[in-house]
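One structure, pasted below without further comment.
All protein chains but one are shown at their positions in the complex.
A, B, C and D label the chains in the order they appear, each numbered from 1.
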Amino acid sequence: MNLKKELRLKHIILSLLSSALLLSFLGLLMQVKTNTYKTVGDIFLNLNMQTATANAVTSVVTFFRGIDTVGEVTVLFLATSGVALMLSSTQRTSKKVVKQESFVLHVGSRLLMSVIILFGVYIVIHGHLSPGGGFQGGVVIATAFLLLFLANPNMSLSHGILTLGESLSGSAYVLVALIGLFKMNILLGNFLPHPVGEIGELVSGGIIPVIYILVGIKVGSEMSVIVEYFIKEDYYKEVYDA
Amino acid sequence: MSLGYYFLLPVIFSFLTPYFKKIGLLRASSILLNLLLFLQTLVYTMMSLPQISLFSIKPPLGIAFILDGYSLLFLLIFTFSGLMVSLYMPWFFKANPRRDEARFYLFFNMLIAGSIGMILSCDIFNLYIFFEITGICSYTLSAYNKDKLGLESGIKYLIIGSIASIFIVFAIMLIYLQIGTVNLGLIAQRFHQIDPKISVLIVLMLFIGFGTKAELFPMNFWAPDIYQGSISPVNGLFSSVVAKAYLFVFFHLFYLFGLNSKYMLFVMVIGAITFLVSEFTALNQTNVKRLFAYSTLGQLGILFMAFSTNSIDTVSGALFHLTSHSISKLLIFLTLGILIHKLKSMKIDILGGFKSTFLTIVLVISFLSVLGIPPFSGFIGKILILKGFALSHNYAAVAFILLVSIVEAIYFFRIIAMMLDKSRAKVIVNVGVMNYAILAVLAALIVLFGIYPSLLLHYTDLAANALLHPTNYLTYALGVGL
Amino acid sequence: MLEFFNDTQTIHFIIIVGSMSLFFIGFYGIATQKNLVKILVSFDIMESALFLFFIGLHYKVGLVAPILDKHLKTFTNMVDPVPQAMILTTIVIGLAVLALGLSFGIEYYKLTGRNDISKMNELRD
Amino acid sequence: MIFQIILLIMLAYVVGFIYFGLYRNITARIQSRYGPSVYQSFYDSIKLFSKKNTVNFGWMFYLGPVIMATGAILTLVLIPIFSDSDFLRSVTSQGNLFVLLYLMVLGPLGNALAVGTGGNPFGVMGVVRGLTRLIGLELPFYIAVVGLIIAANSSDIVHIIDLQKTTGLNIINHPLLFIGAMISMVGFFGESPFDIPGAPQEVYSGPRTEFSGKFLALLMSQGSLFAFAKLVLIVDLFLGGADSLEMLILKTFAIFVTIIFIGVVYGRYKVEQAVDFLMKLPTLIAVLGLARVVWFG
Partner (left out) sequence: MNSIFLLLNLLPILFLYQFGGALHVELNFTSSFTLSLIQTPLGTFFAYLSMISFLLVTIAQKSKKFSFSYYMLQLLLSLAMFMIVLAGDFITFFIGWEIMTWSSYFIISKSKNIDTKSLQKYILFSLASAFSLIAGMVIAYSFAHSFDFSVISSAFRDMPFNIQITLIVLFSLSFFTKAGVIGLHYWVVDTYSKAPDLFSSILSAVMSKMGIYGLFLIYGHIVGYQELKMMFGTILNGTNFGYTLAWIGVATSIIATFKAITQDEVKKLLAYSSIAQLGYIITVIGFGTAYGVAGAMYHTLIHTIIKLLLFINVAAIVAQTGKSKFSELGGLIYRTPVSFVMLLIGIIGLAGMPPLGGFASKFMMYNAAIDTKFALILIGMLFSGAASFLYCYKLVYGIYLGHPTSKNLETTKEVPISYLIPQIILALLLVLTGAFPGAFIKVINPVLVEFSLSTIPYSGLGVMNSAVGSFNGLFIISAFVVFFVLILLLITRIKSKAKNNLNRFDISYCGEVPAQDTSLHFGFGFGADLHKIKFANAILKRSSSSFYESLATQTKKTSELFSRMYYGNIHNTMLIILLFFSALFFIGVN
């Protein structure tokens, strides 16, 4: 009883605190006069004609702030490795779920999967032309595998291929960065001849589509791995409970 | 030669980790990688500073790695620590075999790469990404044991790290909203033009973010837990690399944004409280790792006090102290790794339960150095710090540091007395050739910097100058004259 | 009828109110919740609030997405691309941390059967 | 000079023993009994010199009385006997008051060593009591001496004596110091109420328990020499010295009688009582005297 009261008191105080903070933040942020300066983004927009991609966000992500993306890919990779480190070691039961997927589910999921993958690849490849890109496409590809797992818990992915895709694409990304260093003395320098084509064409934008494709492969495989680990984990638990 | 290697080489190494089928090869290449980076750093020491490596386009639009005097010192510490730990790891894993050893090297190298990225990057958002890389590596490494304690520490670290990163992201967003840039140079130029209330908010958020990670007092209750839950070499890295990297960033931004005049006293008081509380708490510990964790917190407290003084001499002394503390703590934690393995306990008694003249000597040297007793390197740092405080007529700080140092001495000498106590049951510990060499090198450095401080003082002076007068850094960060 | 939405100020006001409310809901969450998963969700709410805040404040009436198409041939009158790039990066990082946190939580739950962070107190002297 | 020293020793020997005899007589008369002959102690010492020793505890036991006697003679030699003559002046000028203060303790130390060697616990008990009493006993005396030294700005006794010729006697100038010194003297002479170390009734001879024969004789002789020396010192310090033998005898005898009368009147203090007492009133008196010298002198 007492404890409950205390808890409630704590909650009330904290909610009051949160609201007080909210109000003062609102008060503060309302006064914000947004940038009196020309932002970096505006300059990038002007510069964007050089990189010759139709999607300015993509050029910012992969080129102007390219090292951010390397870092980001690394973070994702590290998280994947961390998840793998955590979840791979416990002895998995060899028990399989007895329940078999139905035929409709089997065929339907596979059909849908190919479409999804195709869509993901499209998003990746057109990252520099339209909204989307490596990350988005990669995640879409991973959803395809999610679908598969949902349909058939017994399924397992070929880790060899995934790892290969993951590490090779990652290494290739770094290599692209290093080639830039050797050719232009700037890491991630846009060493490919560009403009090859006009803005808005598929083959344009120098290294940007290359990078996005690499990122797409990497993110796709990494997300798939993560998805697999979590699905299997959840599944494992069910078995364990039963 | 490019600063980018500091990040890209470890990245490519970690991407390729799954293909090192033989663990020996992985160990060797990890050592090689760290050696290469260390050698590159040594080459950089002979070059004129600052150095810059561009990514994509030149700053202030693009991102660049800039190496000035300040970051050079940290770079030396980090790559050196990395080298030492990578040399130590083969023994450690031979002693404590692990199936997923390969992943350790991955996180280990990325931890150092992330820390180095934080100190080199001249873009605050990029810095945040390295912050997260370091963070994720440290979460994973603290949970590396995968037992209850390890996971607990991992979860704790992750939660704390998430809070810190949310505040930092918020701050970065506010900065961008206000002045439309994330380049450190431009922010430094325009920071005073931010609406004062918002600027306070930004500073506060950055303070909470980096202060939490740098283990400042009211936000450091998690820190000892992390040390306790993780393996000893990782402890060494946390103490001598990661904490120092956050400290670097803290003061880099502190001075770059010109916050020194306004917030100096605040940071100094917070540092002092950190020092006081940690040293008192350490007195009561029976777990070795926690004990030295508190000791680390305490030393960070002194460093925060000294760094915030805005005087070249004090900051130089603080940098000296930081360096010697890094070396000492690395030595202590690596030794602890040996002892914990041999004596199968984490109680403080293990320090009295081993018999090895060599280990005793190196531990004593490092303890004395941490305490600031001549002729070891800690003394130089401490006397410079005290001298600096005295020169600014801040005698209260002098008295405070000295008084709390006595508290610190209580537990350090209790341990020394334990080691020297012949009546305790002793287990003979043979160290192994490699560890012998590593520990001897570390101890020799402590002595060397103690009796020939000019060697290091050259770099700390350089660093202090670069920190307090970042004009050169700003020129490069703004991309002028590239 | 909804013309007043065409005012940048108004939109910003709504965005600030909405995102900050969301942010402090997350804030309240991490302050009161003890379930690890709920905490992680709270973090995500806070992050999402920040994304909303950041992107939203960079929108001004009359600006379009910075992507060329058949009709748009120059990069003028477009919203700032940098916040979007930054948010993209932050989302991925948030995702990574979330995944890692969940995996820790799962492993911890397997070992102890607990996910209450206030009961994680085995690390002590 | 050697002749003078021998003469001095002889004089002190005789006078000391006669005083001792007188002391026994006077005490006896006050206690309404006859008492021994005045020369009795003299005879005793002669007799003891010729008597056989019964025991010997080794060489330190042998040397102890010798050290004691040496201390006594050295003390005697270093005190100027006559104020206006050159008698032994060349010798006395080699020392000063501080030397004397410490030489006065050297004798007891030799005694204590011999007693310790003897190994009789009662003897040692006496020594310890003596040394403990010394803590309190020396205090008023030291204060008095220091006061005189500061007043004269010299630790040279001759100078102190000479000074009294112009400024008047110290007993008049510094009566408080004199009282303090006299109370200490009562103790130095082993008189009641400070006679616990010897404790003639309980531990039947205190420090001297084990001594016999020539050792006892030596102790007795040095005791009389020492007593004389102390009396002369008081005379020199407070009564302006003596310029002739008669004056010397007169003045020393006056002091001696005073001491005896005090001793006869009072009962004995325990050692701790003695120290407590000495540290209160006599010390206070002496300190007042000293304060007068230092602040108003």
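We take it that a residue touches a chain if its C-beta (ideal position, glycine included) is under 8 Å from a C-beta of that chain, and two chains touch if they have at least 3 such contacts.
These numbers were taken from a predicted model, which means no experiment stands behind them.
Although it is left out of the displayed model, the omitted chain contacts the following shown chains in the full complex: A, B, C, D. Within the set D:Asn96, D:Asn173 or D:Thr252, the residue that contacts the chain not displayed is D:Asn96. Residue-wise, the contact with the chain that is not shown comes from B:Val398, picked out of B:Ala95, B:Leu343, B:Val398 or B:Ala437. Of the listed residues B:Asn284, B:Ser345 or B:Asn430, the one in contact with the hidden chain in the full complex is B:Asn284.
In the full complex, chain A contacts the hidden chain through residues 17, 20-21, 24, 28. By the touch criterion stated above, the residues of chain B touching the omitted chain are 155-156, 159-160, 163, 167, 197, 200-201, 203-205, 207-208, 212, 218-219, 221-222, 224-225, 277, 280-285, 313, 368, 371, 373-375, 379-380, 383-384, 386-387, 389-391, 393, 395, 398-399, 402-403, 405-407, 409-410, 413-414, 416-418, 420-421, 453-454, 457, 461.
For chain D, the list of residues touching the undisplayed chain reads 49-58, 60, 62-63, 65-67, 69-70, 73-74, 77, 91, 94-99, 101-103, 105-106, 109, 112-113, 116-122, 124-125, 127-128, 131-132, 134-136, 138-139, 142-143, 146-147, 149-150, 153-156, 159, 204, 209-210, 213-214, 218, 270-272, 275-276, 279, 287, 290, 293-294.
As a convention for this text, only the chains that are shown with their structure count from here on.
Chain A and chain C have Cα centroids separated by 15 Å. Mean C-alpha position of chain B lies 30 Å from that of chain C.
Multi-chain contact residues of chain C (touching two or more other chains): 57-58, 80, 82-83, 86, 89, 93, 96-97, 100, 104, 107.
In chain A, 32, 34, 39-42, 44, 64-65, 68, 71-72, 75, 78-79, 82, 86 are the positions where the chain touches two or more neighbouring chains simultaneously.
Chain contact summary for the complex, chain A toward chain C: residues 10-11, 14-15, 17-19, 21-22, 25-26, 29-30, 32, 34, 39-42, 44-46, 48-49, 54-57, 59-61, 64-65, 68-69, 71-72, 75-76, 78-80, 82-83, 86-87, 90, 129-131, 135, 199-200, 219, 226, 229-230, 233.
Residues 30, 36, 39-40, 43, 46-47, 50, 53-54, 57-58, 80, 82-83, 86, 89-90, 93, 96-97, 100-101, 104-105, 107-108, 111-112, 117, 120, 122-125 of chain C are the ones that touch chain B when the two sit in their complex. Chain B meets chain A in the complex at residues 2, 4, 7-8, 11-12, 14-19, 53-58, 60-63, 99-100, 103, 106-107, 110, 117, 123, 125-126, 129-130, 132-133, 136-137, 139-140, 143-144, 146, 176-183, 190, 193, 195, 197-198, 201.
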